[in-house]
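Single-structure report; data block below.
With one protein chain removed, the remaining protein chains of the complex are shown where they sit.
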Amino acid sequence: MADEQKEEFISVEILSKISYNWSMGPYSGSLFTEMKENKKIWGIRCPKCKKLLFPPEAMCGYCFTEVKDDWEEIGDEGTIVQFTKAGMPIFDNRTGKFAFSERPLANIQFDKGPYIMHWLEEKDIEKLRLGMRVKAVWREQGRGRGYEDIMYFRIIEEKK
Amino acid sequence: MANRVAIVGVGRSTQAARRPEVNDAEMINEAVRAALADAQIDINKVQAVLTNSIDGFDNFYLGDCLLVDGTGGYMKSGMKLHTGGTVGSTGAIAAFNMVASGMFDIVLTIGHQKQERGNSMGTLCAAAPGEMREFVQGAIGAFAQAAVQYMKNTGAKLEHAGMVRLKADKNACRNPYAHLRLGLKSIDDVAKSPILIWPLRLLDFCPQSCGACALIVASEKVAKKITKKPVWVADHETVHELQSEVVFGGDEEKSQQIAAKRIYKRNGITNPVRDIDCFEVYEPSSWEEMYLYEHFFLCEHNKGWKMIESGVTEIEREVPVNPSGGVLATNAIGATAMLRIAEAALQIRGDAGEHQVTKDVKTTLSSGLGGTNWTTLVLLKRSL
Amino acid sequence: MMTTKPAKPTTAVIFAGQLMLPYRFEAGRTGSRFLRELRDNKKIMGLKCTKCNKVYVPPRSTCKECFSQIDKWIEVGNEGKLLTYTVLRVARDAEKDVLKKQLPVAYGIIKLDRADTGFVHMLGEVDLDKIKVGMRVKAVFREDERKGNILDINYFKPVSKARKR
Partner (left out) sequence: MSERIGIVAVAQTRYHPNRAEVKEGEMAYEAIKQVLQETGLKYVNDGTGIDAAVSCSQDYWDGRTISSLNVASFLGTHFRSEEKVASDGINAVFYAMMHILSGEHDTVIVTTHCKESMTSPSLVQNHAFEPIFMRVLGLDFLSAAALQATRYMSKHKITPEQCAKVVVKNRGNAKNNPYAQAPMSLTVKDVLNSKMLADPIHDLDAKPVSDGACVMIMAREGKAKKFCKKPIWITGVSNCYEAHYLGDRDLAECKALTKAAKRAYKMAGITNPLKEIDVAEISEKFSYEELLWMEGLGFCERGGAGKVIDSGITKMGGKLPVNPSGGCLSGNPTEVAGMTRVVEAVLQLRNQAGARQVPDARVALAHGTSGVCGQLQTVMILSNS
């Protein structure tokens, strides 16, 4: 068609915005309460495969065993396993906007085994290395928002 | 399988970054019509329609119902399968199961997605539970970490990712249904591509496409009646995996190896490079293709980069991998994993056109990837 | 005293959040033509399947009955008969967040004169207690800033009896 290029296509824009009240349930619920009130991180040990489950869950999904009440404090120190810093703004599905994060995101392994994804205090990735030891820096006043009650992880010493 | 099942029709829509000239139903309809024409049957012969995609990219709830105008599902049976990136292959596998069950003779299954719709990363990040969403950066971050890991463990260099990307583009340029056909000349062209998250360059990562794929799956009786070139479904395997701490990379056995071992064992495949003629794998990044060579036992552990270096996975060579151009060239997520199966079927039939591989293809393996490192495998054969 | 395990929550622990993503829905060639006609000419157009002799409004490029591709455009007129209706009387989030109209809102499905399908829209300028299935209604277009959107039609209003005669 001759006027193919001129053809105007119409689109409709819709902002899809839905609120959710995600329940944390008794296991993550206990964890979140402890994080808020005592700045403590807990996991639960699988009675069969002995894996320390974090976040704590009612059932160990790895060996299909229901957990008992074997809570274990994890501590808030660990080492950096992986880290990245986005070179561009990342779309945030909580706000519907792009946001640029100044902080690197790291996969941190706690000394007791479990991992957590969290921010690093150190903004300069040149200063970061795998295996560095880090410790959680908590919000003064916990908000009951779980992992968000930790502001970021701070480098405490370098692993030899 | 209780009853033999064959793919008798393959349809693809135009795949592109933007498809403003069609709505979702119309885009799907292109693939459906192509598949019906390929199978030389009428929509009335189809008994059930599966419509598969990821809700968050569509922004549809119950998309199978919503898109019935285009799918041809009106007054037919059907449902929607919805796993992760694997959804296209899950939809195909579901169709295989429906026909193998003996309850249906002809099933049409569709994978589709319009990635232009919204922000794909926003939807991908929503796979994390609500309370963890502050700490996710989507698939790119995970694949970048995997790339770092790969270089560290194997000695591979950036140029090897470039070789994978170059091969994908060369193949895509021969496939009219590929989205990105860039005409890259050398790995230097890949090297010029901007960094997304180091070391992943824009060209090392799959694009966002709009497109649909449709397969017509039939029972043995019907298949033999309507086509001279049925492609038989020899076997399939689905392996899910829980979210693990180090999603990609790492040395321990993952869903890919487990799925491959299971399907090889059941089908007497002892040497996949010899026993399988062509591979269509789901490689969201250049690096992932090298991982997959290893995970599917096409080469030794940590030697995937040597395989691309040697050139054996090129279209004319002994172990062609992704002659279609793969996911690096075309990625409408709901369609992606189904396209792997569709392209493999065309290779077996010898109908892949310009991107038909040089060697005679009797057996193919197609893979899907999604969720928290889930794997689907489909083994197709010219004869059973 | 050191606690050996955390206390079970006494009340439900909730993490409140939202999923917020902008999306753009492409109307396609067929849908765009329909919307342009609404916007530019205040005309409601349908597509006719010449095989089934059936006129679809809003237009669909595939006939659901015979699956053939259809492209014969027909103006279906701005008047028709009310097939069904409802008056939404309580606040619903979909209405509040997406349509953003004051309650009560009357919805109706209208069979336009030269169409074979019903057209889903709203009713206005009507006594809510006197809406009747079968009544004749006509489209009232926005006079200002029509955007190429289904809401370029404000609503359908009853056709006065005097005019009908």
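General observations
Residue numbering begins at 1 within each chain, and the chains themselves are lettered A, B and C in the order written.
Keep in mind that, in the parts below, a contact is a pair of C-beta atoms (placed from the backbone, for glycine too) under 8 Å apart; a residue touches a chain by one contact, two chains touch by 3 or more.
The model shown is predicted, which means the values in this text are computed figures rather than measured ones.
Considering the intact complex, the chain excluded from display touches A, B, C.
Among B:A17, B:L62, B:I195 or B:L384, the one in contact with the hidden chain is B:L62. Only one residue in the set B:L158, B:A191, B:I258 or B:V312 touches the chain that does not appear here, and it is B:I258.
The missing chain, though absent from the display, is touched by one residue of C:C52, C:I74 or C:I109; that residue is C:I109. Remark: the residues of chain C touching the chain excluded from display are 9, 11-12, 14, 17, 19, 25, 27, 31, 35, 56-58, 60, 64, 83-90, 92-101, 105, 107-111, 117-122, 133, 149-151. The omitted chain makes contact with chain B at the following residues, 1-3, 23, 49, 54-56, 59-62, 64-69, 73-84, 90, 93-94, 96-103, 123-124, 126-127, 129-130, 236-243, 255, 258, 370-372. Within chain A, the residues in touch with the undisplayed chain are 12, 14, 16-29, 57-62, 64, 66.
Operating definition for what follows: only the chains that are shown with their structure count from here on.
If you sketch which chains touch which, every chain touches every other chain without exception. Among the other chains, C has the CA centre that is most remote from the centre of chain B. Ranking A-B and A-C by contacting C-beta pairs places A-C first. The centroid of the Cα atoms in chain B and the matching centroid in chain C are 37 Å apart. Chain A and chain B have CA centres that are 30 Å apart.
Distance between chain A and chain C, defined via averaged C-alpha coordinates, is recorded as 42 Å. Across the assembly, chain B contributes residues 20-21, 59, 118-119, 122-123, 126, 130-131, 133 that each touch 2 or more other chains. The set of chain C residues that touch two or more partner chains comprises 15, 17, 19, 21-29, 31.
Residue ranges of chain B in contact with chain C, taken from their complex: 19-23, 25-26, 29, 42-44, 56, 59, 68-70, 72, 74, 114, 116-119, 122-123, 126, 130-131, 133. By the touch criterion stated above, chain A contacts chain C in their complex at residues 7-26, 28-34, 40, 42, 69, 71, 93-96, 144-146.
Those residues of chain B lying in contact with chain A across their complex are 20-21, 59, 118-119, 121-123, 125-126, 129-138, 141, 144-145, 148-149, 195-198, 242, 245-246.
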